[in-house]
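A protein chain is absent from this complex, but the other protein chains hold their places.
Just so it is clear, A, B and C label the chains in written order, and each chain counts residues from 1 on its own.
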Amino acid sequence: MGLSKEQIAQRIAKEVKDGYYVNLGIGIPTLVANYVRDDISVEFQSENGVLGMGPFPFEGEEDADIINAGKQTITTLPGASFFDSALSFGMIRGQHVDLTILGAMEVAQNGDIANWKIPGKMVKGMGGAMDLVSSAENIIVAMMHTNRAGESKLLRECSLPLTGVGCVKKIVTNLAVLEVTREGFLLLERAPGVSVDDIKAVTEGNLLVSDEVPEMQV
Amino acid sequence: MGLSKEQIAQRIAKEVKDGYYVNLGIGIPTLVANYVRDDISVEFQSENGVLGMGPFPFEGEEDADIINAGKQTITTLPGASFFDSALSFGMIRGQHVDLTILGAMEVAQNGDIANWKIPGKMVKGMGGAMDLVSSAENIIVAMMHTNRAGESKLLRECSLPLTGVGCVKKIVTNLAVLEVTREGFLLLERAPGVSVDDIKAVTEGNLLVSDEVPEMQV
Amino acid sequence: MINKKVKSVTEAVNGVKDGMTFMLGGFGLCGIPENCIQQLVKLNIKDLTCISNNAGVDDFGLGLLLQKHQIRKMISSYVGENDEFERQMLSRELDVELIPQGTLAERCRAAQAGIPAFYTPAGYGTEVADGKETREFNGKHYVLEHAFKADFAFVKAWKGDEAGNIIFKGTARNFNPVMCGAAKTTVVEVEELVPAGSLEPNQIHVPGIFVQRIFEGAKYEKRIEQRTVRKKS
Partner (left out) sequence: MINKKVKSVTEAVNGVKDGMTFMLGGFGLCGIPENCIQQLVKLNIKDLTCISNNAGVDDFGLGLLLQKHQIRKMISSYVGENDEFERQMLSRELDVELIPQGTLAERCRAAQAGIPAFYTPAGYGTEVADGKETREFNGKHYVLEHAFKADFAFVKAWKGDEAGNIIFKGTARNFNPVMCGAAKTTVVEVEELVPAGSLEPNQIHVPGIFVQRIFEGAKYEKRIEQRTVRKKS
């Protein structure tokens, strides 16, 4: 039901504005780059030390020394630059990156996010996620509305260890676009063919619904 | 009486060892570069952002963009590098510079130094001196033994506002070479023709004198 | 590529107001934003707080702003070589805060990098530490220092591209890189502005993300304070 991962990325791409520097997390967020309007100027930052990332290289042109934070071979566009990890996180911590898009296991209605650790399971680490969520003024979470067990990932309180507190501003799931407000998740848009009741049914956290909730344009 | 400024510099030059990175303050310390043995490898750092300074440029070859911390036009040697002020003071604070040579108005027998401010007079500022003296493990002060009024500059306690506390290791004046020890100024060498009594007479701080104090070789 | 190019110095300093705090790059007269300073003089804005390692000389650099009494407070490490500065300071027309040079650089860098505060040994046991928190780490004493806050940073670079990427030459680099992104708006003037893609991505000293406006400055004087030379023998 609802959007595909590509469609989630497509919807999030609309949040990317002219002049934005954007950090994309691994997974759905990486796909966002494919859908950004080409009449606006945007630069993608990867925390391992590159600004101005372009598309993947053509076969045979990949360079082991030029990768993104997902360790994928990449290319750069005119105006790109390389830098060290301290400067890279200076960009992030210093709020020079305008928008951070990342995945999550859970988001709480106060904006808390959990996306790095499941107790009892192998923990791979937080990478740059804690720096990103504690610093960015504009954070969008891209995720499925429910986990594999069908349980809501939009909660009153996160049950998993936190990545950051009160930081998420917006969430785009396969079912809905939601804003984190003081009173809870404000439902902004429904995925095509998805009803408000469908969304209510899988949203554990407080859901604020206005009289009319428009359908997403994707 | 005693050494000229050039001779003080010459004596200090003997403290510069093979493989040292050295920061030279303005005044007598600047002259030290002229007297370092040419069979050892030494690099001079200037805190405004250059490592590997060479001699002054030939007439007509000076470059407004290449100066030292005294704002003098300089040249660089093979292996030189330029960097920003944060990295430069990272070198200093991180104790990567092996030796700091600077002037002083007063030195106390516990190693305190005052060299930046005379209350009531125009204060020009400490520049990089406070960073240098609080960080360097090896600090040599180059100065005249007395001030213009003939008063000792080697004191029990500094009377002027401090630049740093307990940091000076060695002092070379026109009259003597002294080491700062727990008990006071240990007289290591006398300037040619200067007696121990001459030095005692103008040293207000506690002076430790062994049976035989050799004459400086300059 | 996000284009940061502005057409003129007028556009570059747009938004400056009385009472603002500015950062200005340069060490002595080396690497100072000559064009921006001249424009600030022209605009005659007042009550400025200037964070700059030095204060120029009587007739150049920040000295030009001092002459017109535009500066209310200087935050610097060394302010010699300027008679008018001395006069205003002694007559208390001008407020002066002297801080260690490394602390000045690191407080800029902290502002750039989102570090609100850090510990440094500089100034411990001196009047610079008066009223500040001190703390011992591994048997050594340190002073807590905070990131600067500023409205504009005026920076001078050698070359830059339209994406705001910049490169410095020699010791004209000094405080300029650490001031980029350390203020709400960073304005960079360069001797040569080139199209994006002209600079080698590995050699960029400051990426354009830290820069809001960039322009090619005119008529650089690049005055030398202490011309020191030796004779060819």
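Definition applied: a residue touches a chain if its C-beta (ideal position, glycine included) is under 8 Å from a C-beta of that chain, and two chains touch if they have at least 3 such contacts.
Please read all numbers here as calculations on a predicted model, not as lab measurements.
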| item | value |
| --- | --- |
| Absent-chain contact - pick from A:77, A:165 or A:208 | A:165 |
| Option touching the unshown chain, where A:88, A:109, A:173 or A:203 are the choices | A:88 |
| Residues of chain A in contact with the chain not shown | 46-50, 55-74, 82-86, 88-89, 92-93, 112, 122-131, 134-135, 161-166 |
| Chain B residues that touch the omitted chain in the full complex | 19, 21, 41-43, 45, 51-52, 76-83, 86-87, 89-97, 135 |
| Residues from chain C at the interface with the omitted partner, ascending | 106, 110, 113-121, 135, 137-138, 140, 142, 146, 167-170, 173, 201-203 |
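Please note the rule applied: only the chains that are shown with their structure count from here on.
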| item | value |
| --- | --- |
| Both-way neighbours, i.e. chains that touch chain B and touch chain A | C |
| Identity of the chain that, by mean CA position, is farthest from chain A | B |
| Distance from chain B to chain A - Cα centre to Cα centre, in angstrom | 56 |
| Separation of chain B from chain C, taking each centre as the mean of its C-alpha atoms, in whole Å | 28 |
| Separation of chain A from chain C, taking each centre as the mean of its C-alpha atoms, in whole Å | 36 |
| Chain C: positions in contact with at least two other chains | 109 |
| In chain A, residues with contacts to at least two other chains | none |
